[in-house]
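Chains shown are a subset, placed as in the full complex.
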Amino acid sequence: MSDENTTIAELKQVVDRFVSEREWHTFHNPKNLAMSLSIEAAELMEHFQWLTQDEADAVIGQAENRDEIGEEIADCLAYLLSLANVMNLDLDQTLRQKMVKNAAKYPVETSRGVARPNPSGESSV
Amino acid sequence: MSDENTTIAELKQVVDRFVSEREWHTFHNPKNLAMSLSIEAAELMEHFQWLTQDEADAVIGQAENRDEIGEEIADCLAYLLSLANVMNLDLDQTLRQKMVKNAAKYPVETSRGVARPNPSGESSV
């Protein structure tokens, strides 16, 4: 199995089964899951905390670091999927709709190669 | 399209196309992407900041809040996918391997209905 042939729904099920088997749905309420995602995102960020940008770029190619960083990414993804499960949210639709909004906000012509200069409270992905 | 028939690879492509069209790969280095995920996760968390757990559970069922929360989730997912793109990381494999580790750490028999009592620096999804 790989990203090429695994659907989002299948990954959602992997996480849901894990949570169900442990009867952790009580803990997996939206407030706690949002906190948990934020905590895991910080653990991911910690891998790059003191590195220059060049060092950060290099570290993702080193086997041990790569595995550890991958595990943090997996933790983040697992909480995102669990939150989508709790909300009964279709991630495919939600992502595509948001990207349409983002595309309207950042037209290709004016955004090419330009970082967003000021904090806006909005994503710029 | 929906989570039932969309593959992870397809969502990765949606994000990669968006970044490529804007020539944002310079900004989408791993250090910045980890920061960005953390920032979006905080914006998601903000929706639950002052709510009791019951209020937080209710808010995900209200249309306007649900849409806004969905957008934050989409932003988080987009950065996760972009990071996976930059790292050339297979999310399906990475998630499944991490869930095997988590299952070993939290055996069903001893974990059932039990929250993890102490911070450990490790995920408990």
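Assorted remarks:
Going by the order they are written in, the chains are A and B; count residues from 1 in each one.
In this section, contacts are C-beta pairs under 8 Å (C-beta built on N, C-alpha and C of every residue); 3 or more make two chains touch, one makes a residue touch a chain.
Note that the structure is predicted; figures quoted are calculated from it, not measured.
The complex in this file is a homo-oligomer whose displayed part has 2 chains and whose full count of copies is 4.
Keep in mind that, in the parts below, only the chains that are shown with their structure count from here on.
Per-chain CA centroids place subunit A at a distance of 3 Å from subunit B.
Of all the residues in subunit B, the ones that touch subunit A in their complex are 1-9, 11-12, 14-15, 18-19, 21-24, 26-27, 29-32, 34-38, 40-45, 47-48, 51, 53, 56-57, 59-60, 66, 69-71, 73-80, 82-84, 86-87, 89-99, 101-103, 106, 108, 111-115, 121, 123, 125.
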